[in-house]
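Complex shown without one protein chain; remaining protein chains in place.
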Amino acid sequence: MSTRLAKQGRLIDRSKQIDFTFNGKRMQGYAGDSLASALLANDQMMMGRSFKYHRPRGVVAAGSEEPNALMQLGSGDRYEPNQRATTTELFSGLTAKSQNHWPSLEFDVMAINNKLSRFLTAGFYYKMFIHPRPLWKHLYEPIIRKSAGLGEAPDNELKDPDTYEHFYFFADVVVVGGGVAGLQSAKAAALSGAKVLVLEQNNHWGGRAPVDGGTIDGDAPEVWIEKTLDALRGMKNVTLRDRCMASGVYDHGYVLGYERLTDHAPGQGGPRHRLWRIRTKQIVTATGAIERPLSFAGNDVPGVMLAASMRDYVVNWGVTPGQKVVVATNNDDAYRTALCLHEAGVEVVRVVDARDTGGGALMEAVREKGIRVELGRAIARVKDGPRVTKVAICAQNGEGGAQEEIDADAVAMSGGWSPVVHLWSHCGGKLNWDKENAFFRPDPARPPLGDNGEGFVIATGSANGNLGLGAVLEDAAVAGAKAAECAGFPAKAVAAAKGESMTEAAMEPVWLMPAKADIKLRMKTWLDYQNDVKVSDVQLAAREGYESVEHTKRYTTLGMATDQGKLSNINGLAILADSLNSEIPQVGTTTFRPPYHPISMGAIGGEARGEIFQPVRKTPIYDWNDANGADWEPVGQWRRPFAYTRSGESRHDAVNREVKNTRENLGLLDASTLGKLIVKGPDAGKFLDMMYTNMMSTLKVGKCRYGLMCSENGFLSDDGVVARIDEDTWLCHTTTGGADSIHAHMEEWLQTEWWDWKVYVANVTEQYAQVAVVGPKARKVLEKLNAQAGGGMDLSKDALPFMEWRDGQIGGFEARAYRISFSGELSYEIAVAASEGQAFWDALMEAGKEFNVMPYGTETLHILRAEKGFIMIGDETDGTVIPQDLNLQWALSKKKEDYLGKRAHLRSHMADPDRWKLVGLETVDGSVLPDGAYAKGNGINANGQQNVIGRVTSTYYSATLGRGIAMGLVKHGPKRMGEVIEFPGTDGKIFKAKIVDPVFYDKEGEKQNV
Amino acid sequence: MSNPVTATNGAAFTGIATVKDAGLQGMITLRGDLASKTLQAAVKAATGAEVPGQRKVSLAEGGAAAWMSPDELLLLVPYEEAVAKTAELAEALKGEHALAANVSDARSFFSITGEGAREVLAKIAPVDLSPESFAPGDFRRSRTAQVAAAFWLQEDGSFRVVCFRSVGVYMFNLLSNAAHPQSAVGAY
Amino acid sequence: MLILECPYCGVKAEETELGAGGEAHLKRYGPGSDDDQFHDYLFMRENPKGVHFERWRHANGCGKWFHAARCTMTMEVFGTYAAQTTEPPQEIKDKITAKRPGWSWREFSDAAE
Partner (left out) sequence: MKRYSAFAVAREALRYHTGWERAWRSPEPKRHYDVIIVGAGGHGLATAYYLGKNFGITNVAIIEKGWLGGGNTGRNTTIIRSNYLQDPSAAIYEKARSLYETMSQDLNYNVMFSPRGVIMLAQTEHEIRGYKRTAHANALQGVQTEWISPERVKEIVPIINLHGPRYPVLGGLWQERGGTARHDAVAWGYARACSDMGMDIIQQCEVTGVRTEGGRVAGVETTKGPIDCDKLGMVVAGNASHLSEMAGFRLPMESVALQALVSEPIKPCMDVVVMANTVHGYMSQSDKGEMVIGGGTDAANNYTQRGSFHHIEETVRALVETFPMVSRLKMLRQWGGIVDVTGDRSPLISKTPVGNCFINAGWGTGGFKAIPGSGWAMAELMATGHSPLTEEFTIDRFKEGKFIDESVAAGVAH
């Protein structure tokens, strides 16, 4: 059984007991426990079920590489699936559930898959479920989907109550890993004066050294670690962060740090996770190494564990996973586990060393304790079951015959170590195969390159392939100093701390145990625990021609589980190389991709949720609109009222009321979102003549002109009224969406093409609240305001004629009035300072009462302009429409030699007489044409599609006319006036519409010019 | 003439720092040749401040001039005087190629004061805000979360932030969120 | 995420402050050009594996356009320079030559060749 030891446990505080539940069962642990150590202390070895075969699984590792012990944590809105028990700090009230089983962890119906595993080999699904066709979607796939997946999905309606944030940080050197290598590197770099940030994923510093032993500068590693931490904390140029994992390295020295602030204390307030967006000149990866499992049959039975991890449980948390332990190894390090267990009073029943020659001093030390060590031996198999009971031993160099079976309840295995090279590799760092130690290590000659073309990552310590405390510390001191130097700080040789540990004999690569294990054993030998990939699967992939390592990975799913192959990649690669009669370096590795360890989506999204998900741009009249029935419509980042609905009124009713009232009385539109750009300078006229298709340089001061803009590619991009303010100043109105883009467009041409032209542009859109005062009573209300204020601007027809503007006072407000109309009514657009916008609006509403004033929204705006046949950018245009299509030839200056779009219009397709042209459309029965409908032509095209001859661009119910009106683009449309064409609806109904003039109302324009 | 109001109407929030609507502030966008003596004199006359160097703000009694780009300054003047000062600038720069526009009402203006001020901004702007890198008088145009902004550090260690008026409420919410009382980073 | 130094404000700006604007040093063809010239001007873009000259705008910053010389295979930045020029400065060309001997891009190339 696994249990708490009476002694040991450097990270736990036995005086602080913590209650938690697992699968509904109440358990106790101590402060400082991980969920995994606490479960082991409660003899809960089995912690989950595997992905495919639903085999019972226990914890294998003690850190973030853990593939098996995944938990569903918490409940309600704080529920989260797939949390690793090994990286979950225990807290009071923690509720954990194991996952991927039904009805219970102990009895799982889907474990039937285990019995069928012979059929469910790698890629079986590519070969089956092909016939009959409908069954894949309706039967096979639903079953596969249900049995796949890990934790339960959060609730459909879950609203995460936690918050997240980002933090930008700039450093000269980022040291990743707070083990002894990281601390030594940090110290060396910091002493050179560099600004250093150290990131440690755990809540404790020092890494493996306190567990592995040895001495640093003559003391136990803890002593040096504390001393060094104190020194670093005292340095102004050093920042230390624990619980903060470097999750990825990106181009140009960008590093993401994933800081878990409240996972260990949920609900304490403040953000749950903080994503550090770090920009640094140099990165030192002191990320350590990860132990590899050994590949023997039954290596996935709960109780089989990585040897060093077992040591972690004993030393860090005072927990032993078993009472009778078999140690299996191909290297000396696992002997430390044997010693550690022995010291803790746990029986080590056998050390099985695959090497014929065995180990060095560590082995001797183990033998001295009276522990039986066998050389050249292997584990043939661990007996299947919910936990280890029997282990069969055989010769390593054989097929697994002549087994000796021994009783044991845990197995500690070590297949050697793999440097953690992920961060080195994320941004293109290359690796070399180290034959002696059988691992990939960073190739210092091929580092990832930064913006200056130089390497910006330095690997150090065991992450750089160093074994032994002395070598690790020496390498780390050099790495730290070099990083600082590369970051531009004068080189400063820093003496490394002196590390001493027992010398180790060479390891021997063992990729399969026993070396010639037969197929029955290989089919029980796991490479990727979570995804249930076995040695036989990789061999099958190779046999079937999936020879590239990427093919094998994808065919077998090796390394694609949530641990991203941290334990399985090298072992799998070795089997693949062997199957192909090749060598590991020739087969190569798969690409390491960020993140190193999964990070929460919440953290990635950061603060952007709820209110501040995206900026909402608000006009000065926003709050009034909101309080007065505005039915909001997002327009870019703005929100504009679609209509102002009154209680008991439908949207449609509201729009009809607004339309009629504006035509008959007085309507107000919040037009503040329209873009307003000042263009000024001696060359401003020349410049605007290039920007607009029509002539702007000839516009007289005080007057307005409607202008069109095309892209260089000829398509209509924006429109608006331009006013000439003085001799060298124009004010250009743009569409709502165009304010920023047209401003940028103008700046682009000025800065990158005509940089010698003297023109300045300023975007003053938001300086003004702009109100369109529209309707037959428009002048009356404004004159009333002036009368109340005791005078103001003369707004009469003669003093301010149509298409002119004036500055002055209206109702006591400093204002600019434009006599322009997008509705066909008498209309003034009045700009006042934004800070006074609400007050001006209030004054208009108050004064307008006697004229039956009503605000109107964007839909009414659209209908009013459509009744007049005015085009709308974004409705009549869609990026494929040219002015000629909209019969706007009159706005294409023939006098100008050049303007943006002029050359483009000469191309054959744009000059094609068959282009669809703008017309009005009236349904024969007065109904409203469906939006976006296409007009049917004759026959079908070569691809069997119905030929079409036009489409609806705008369609509305006109309350003014009491019928549907529409505009559309129709082939040869203007020549086909009176013809009736057909628009099929999506429901099969055919709408018949007559082609008519697009001006439906007040064709002579009498109403606006009064 | 009525009482003008800001977009956030005096809002304030205190957490690791205090975020406050800094009220109506006269602001003038001035584009022109920053090396021109005429322009420099006009700026001085309008604000009392010298034309600042690259990425600096020069502060004076009742006014300031901030470096927006090689051909643009943001001038700060009392709100009530912005219209008149804009006209004065235009007059003074007659004959020069220059543009002065009153943008006082087009902007929202905030102050961030208190110990956590640097951290609040560093959560939303991709700028090195450590004391070594960002000192009083430094001015920066950048991005704050999803909107453009400009900010500078005052002598008293507080920041001033300028953004478009339409996103004033967003900016206030953003800054308040970043100033959450339990969100101190402790990085500076 | 890239960082590029804006030559106008001297800021080493990260990509979120910037807007990418495509190939640099395009020559505009307007009325009077033939179809091929106009087509190439609008659509035929350099798409090299290696040295590239491109336009960027310090959009969330000083608002100015500038040019960058960058390697599309390694992301190395050889330099940035003002937009008001029709060809890369010699100094930047020299720097590229030192690092990528034999380079060429449109009409520009390693002068030593």
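By written order: A, B and C. Residues from 1 in each chain.
Methods note: contacts are C-beta pairs under 8 Å (C-beta built on N, C-alpha and C of every residue); 3 or more make two chains touch, one makes a residue touch a chain.
Just so we're clear, the structure is a prediction, and the values are computed from it rather than from any experiment.
Taking every chain of the complex into account, the absent chain touches A, C. From the options A:547, A:753, A:814 or A:1002, the residue with contact to the unseen chain in the full assembly is A:547. Touching the missing chain, out of A:112, A:139 or A:158, is residue A:158.
Remark: the residues of subunit A touching the chain excluded from display are 51, 78-82, 118-119, 121, 124-131, 133, 136-137, 141, 144-146, 148-160, 162, 248, 250-251, 254, 256, 427-428, 519-520, 523, 536, 540, 543-548, 550-551, 554-555, 557, 562, 564, 591, 593-595, 598-602, 604-606, 608-611, 613-614, 616, 633-635, 642, 713-714, 874-875, 878-880, 904, 907-910, 930-934, 936, 941-946, 948, 951, 984-986. In the full complex, subunit C touches the omitted chain through residues 1-2, 15-16, 19-20, 22, 35-36, 39, 42-45, 47-49, 52, 54, 56, 70, 72-75.
As a convention for this text, only the chains that are shown with their structure count from here on.
Of the two chain pairs examined here, A-C and B-C, the one linked by more C-beta pairs in contact is A-C. Centroids of subunit A and subunit C (each the mean of its C-alpha atoms) stand 29 Å apart. Residue numbers of subunit A whose C-beta contacts span two or more other chains: 279. The residues of subunit B that reach two or more other chains are 126, listed in rising order. Contacts from subunit B toward subunit C in the complex involve residues 54-55, 67-70, 72, 126, 140-143, 148.
Note for the complex: subunit B touches subunit A at residues 1-7, 24, 29, 31-32, 71, 83, 97-99, 101-107, 119, 122-130, 132-133, 145-147, 164-170, 173-174, 177-178, 180-183, 185, 187. Contact residues of subunit A toward subunit B in the complex are 163, 165-170, 195, 239, 268-271, 274, 277, 279, 607-608, 611-612, 614-620, 637-638, 678, 680-682, 758, 760, 762, 764-768, 812-814, 833-836, 838-840, 843.
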